[in-house]
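Inspection log for the structure reproduced underneath, given as structure tokens.
All protein chains of the complex are present and in place, except for one that has been dropped.
Read from first to last, the chains carry the letters A, B and C; within each, the first residue is number 1.
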């Protein structure tokens, strides 16, 4: 499936889903095995937002697997966006905001790639990103919206955001094109072996992303029994039949946070910002070599982060449930 | 606000909300006080579905308060629809299905009113009802949909369901008109004094209804502290600022069910069906006189249902959490 | 209660329909089921040969277990959610149809016509009906967006040349009219009655008898149908209900709420 098509045809959407085995079956596998479910050139949507519940271990595995040419979308793009550009994993990122976070200033890695024309940063409003996924998840080709209109954010993509007139009120609103990613990468606190996932706290756009994508690769802090899921079915947020892989990865969002589990590893984020602030290209290469390609596996990376650091982040993460 | 307008103008929507006090304030009141928040002629949306979480005590209070001329909408209309027509509370019901329930056959009270032209039953597909509320809750004038097209359900309301062409794919889909009720009546298991509500189990269209309506009248099995709500903010389903009244009414859905609290009171439903099966008009009048106008208050009605019956229904209701 | 004598045992028309309809499902499918016969049939299939079958209910339920003897009165009560994988808003479970997640929609029917259109809205003209029926519920959405199995009693007044009102679209006017009217996916696949199993001709989309139940003749089916039925080139005969199937149905519905 070409990532260049703005809106996937309805026939394609239906055909792609119909071709998947959507029966209740176990899907537990390793990061490496899950990485094989992503093809070069796919449109990959990333769950979480900014520093939260980023499926970092999965992105890390895709870089290590030398995937290339992805189009990536996310509500807000943080550290992982730099790594995607710099590693060659993706050359186009569709998002509403792109930099590690306000406190670290503008990403110099992003600037280098975009200003030099080496990669694209396709800017949409935050709500537009959400509604594009939502339209995709609903199986409709577009979603009406009352923002973006009037701004240059819409003007520079006049072929991709178009006015449409309400047949009842006569109001002119904007039509946002549905976004149906080929793959969604989502990190959650709990899931069963079939892919029924529970999400604590901030959900961002993850449910819409799961419904919009042709398939979901789920990483999870832990795998629980299907019985546990069935005890509180109103807490399930992502249904199993959207999912193609369930990978148990404790600390799978590090150095970002996972709600109620751990806060961000600020030392890692500061270190990354310091590395890239002098020379963005050399800095990010150093980071990739050391932290992505260096360790033997994800546990090896966590070892580099350090046990005490992880425990402190965990203690702070659980604070949210203390009151 | 006329219930005759298909889609409320965006200016009206914004003006109505802007006029409400949406600050964090306590709203606890009685059924009678809450009934005063509904005006004759309002469009009133009813939460729950069929025999589930029907805000029966609130509807009962509106009939007793002699409100009249309401347009009522609900996903599926059950016993309460008969009472609304027969009491004169409403003369138009917008819904996808209308009868007490499959096991009791076609509602003779509905048939009498509709076939004689005494009242209207405005039929939309179930998903169309949901998407009309959803569009209303999102503040957009219409929602694209791929059902209803091609059927007589759409044909007979050609002014109310119109084709619209996707500006990206060229697909022709149907546009459903947004539905923004004046008032929503919603019954929940728990809410705080401000109106933050938690909903266990089946949610039906209640969240969209709450967001679509200009104001929500909430009845709740019990009022809990705001502290308890704040301990698990990801379990709040309806935000306080949509709500204008919080009424604590244990067994507020009887004779229908409330998820995890009590099952339907089948004896009452069988009794109602028997009463109306011989002579629908005399039968429903008897029911209204006896069970709606008869008792001194809602507790008086529950007394007529009987303590043992309520305890049995409660025991069966809690079974869902036993496994 | 009509009782059919079969080789092995005695069963009601509803039991026969439920068993025959359940056999049409395949393991691993996602089935959007109505209450009553469709739910019984899907649960039967799940327990006998399709353990990976997933049932969806309009109330917003994914993959529940039904407790024998506690059949829900509609698809919108807590009995539908017992040990489900997920509960979500009704609108969102219906959107799974539109997104393409559902393999089969499985409903009962009040009135059906030659092209598989269903009516559950009006007998007589919509402006002045002689009977106002309860309406579409999710029927219109389900039949617009996925492949359908309909289970119903085979009576002449229910099998009509043209339904008074197309509540839930089948093949509309036959041929490619369904797609031309804006429904590129799904369509009526099977109609299961107490007499036979019907499909639809791939070209004309007219109803066609595919298989007769044991002891039923084609003529008997035609006599109970208000339009001319097509007859499959090789007309099959279904295997009679088996003892284990009947036992399961009776365990699920001991009060014969839906199988009397």
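Just so we're on the same page, a contact is a pair of C-beta atoms (placed from the backbone, for glycine too) under 8 Å apart; a residue touches a chain by one contact, two chains touch by 3 or more.
It should be emphasised that the depicted structure is a prediction, and the values quoted were computed from it without experimental measurement.
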item	value
Touching the absent chain when the full complex is considered, from A:18, A:106 or A:304	A:106
From A:42, A:82, A:208 or A:244, residue that would touch the chain that is not displayed	A:208
Residue of A:40, A:172 or A:303 touching the missing chain in the full complex	A:172
For chain A, the residues touching the chain missing from this view	49-52, 75-76, 95-99, 101-103, 106-107, 110-111, 114-115, 117, 121, 123-128, 130-131, 133-134, 145-153, 155-156, 163, 172-174, 201-208, 257, 259-260, 263-264, 266, 317, 320, 323
Residue ranges of chain B at the interface with the undisplayed chain	10-11, 13-14, 17-18, 21-25, 137-140, 194, 196, 211, 226, 229-231, 233-234, 236, 239-241
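Simple rule for what comes next: only the chains that are shown with their structure count from here on.
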item	value
Centre-of-Cα separation between chain C and chain B, whole angstrom	29
Centroid distance [mean C-alpha coordinates] between chain B and chain A, Å	37
Per-residue multi-chain contacts in chain C, two or more chains	61, 81, 83, 87-88, 95, 98
Where chain B touches two or more other chains at once, by residue number	145-146, 163, 173, 201-203, 323
